[in-house]
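Shown here: the complex without one of its protein chains, the others still in place.
In order of appearance the chains are A and B, and numbering begins at 1 in each one.
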Amino acid sequence: MVDLIALLLLLSGCFFIFAGTVGMLRLPDVFCRLHAMTKADNLGLLLICMALAVMDGRLRTTLLLLLIWLLALLASTVSAHLIARHARGQSQ
Amino acid sequence: MNPAVYVLVAAAIFGIGLHGLLVARHVMRKLLALNLMLSALFLLLIVVPASIDGRPDPVPQALVLTGIVIAVSTTAFALALMVRLFRRQGHASIHPDLDPTLIGQRRATKRKEGDR
Partner (left out) sequence: MNVGLLIDLLLGLILVGLAVQVVLGRQLFRSIVFYVAFGLAMALVWARLGAVDLALADAALGAGLTGALMLAAFRRLIKLDPAQAVTSGSAHTALALLIAVLAAGMVATIGLTAMALESQPGAAGVAVFEALPATGLGNPVTGVLLAWRGFDTLVEMVVLLTAFLGARVVADEGWAPRSTVASFDLPLLRTLVAAIVPLASLIALYLLWIGSDQPGGAFQAGSVLAAAGVLLLLTGQLLPAPTSSAWLRLGLVLGVAGIGLLVLLPMLSGRPPLAWLGRGALLLAESMMMVSIGCTLTLMFAGAPGLKDGTR
């Protein structure tokens, strides 16, 4: 039962990351690609972290995975902001 | 865990890196290719030895860890050399004779150095 939940979470996480990558490759503009990369990838990473936490079951692992996700979120937020500012500065 | 797959992968990456080293003209591309070759050899060093009671052999691991740090150090030094080379001759290639677009640049640089 636990394995089934973990499998579903893992597959949906992989689907979101795949969707984000497809968006990054196929969308026309830098700003649209930033949408795909940050939103879809962070959601996919959250689902994968949840799958790993469910598979392991300990509180320590869950808290560490949450910390990893928050750090990834922080990094992608700041990177996306800087890239968007640079792109806007260049297009004006 | 199938070591044979990784041995073939390491061989392929070594070949790709060597091809890049021979073919590229920009020094930084040569550095990237050298780093690829290094990574392939590290992979070979870890994959080939047999595991001891299921745990990987620690002596090659320590050697490859040393190797990674030395690879970073040498890359940093080589990058400093590349920047100095670029400042001196105006382009980052060490084969100016082969690239016809750079021969005019080399003559111009020589003229500039002669003016000093």
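To be clear about the criterion, a contact is a pair of C-beta atoms (placed from the backbone, for glycine too) under 8 Å apart; a residue touches a chain by one contact, two chains touch by 3 or more.
Note that this is a predicted model, so its numbers are computed, not measured.
**Q** In the full complex, which bits of subunit A touch the chain not displayed? Write them out.
**A** Residues 71, 74, 77-78, 81-82, 85 of subunit A touch the chain that is not shown.
**Q** To test your reading of the contact rule: which positions on subunit B touch the chain that is missing from view?
**A** Looking at subunit B, the ones touching the missing chain are residues 1-20, 22-26, 28-29, 31-33, 35-36, 39-40, 42-44, 46-53, 55-66, 68-77, 79-84, 86-87, 90-93, 95, 98-99, 101-102, 105.
Everything below uses one rule, namely that only the chains that are shown with their structure count from here on.
**Q** How big is the gap, in whole Å, between where the Cα atoms of subunit A centre and where those of subunit B centre?
**A** 32
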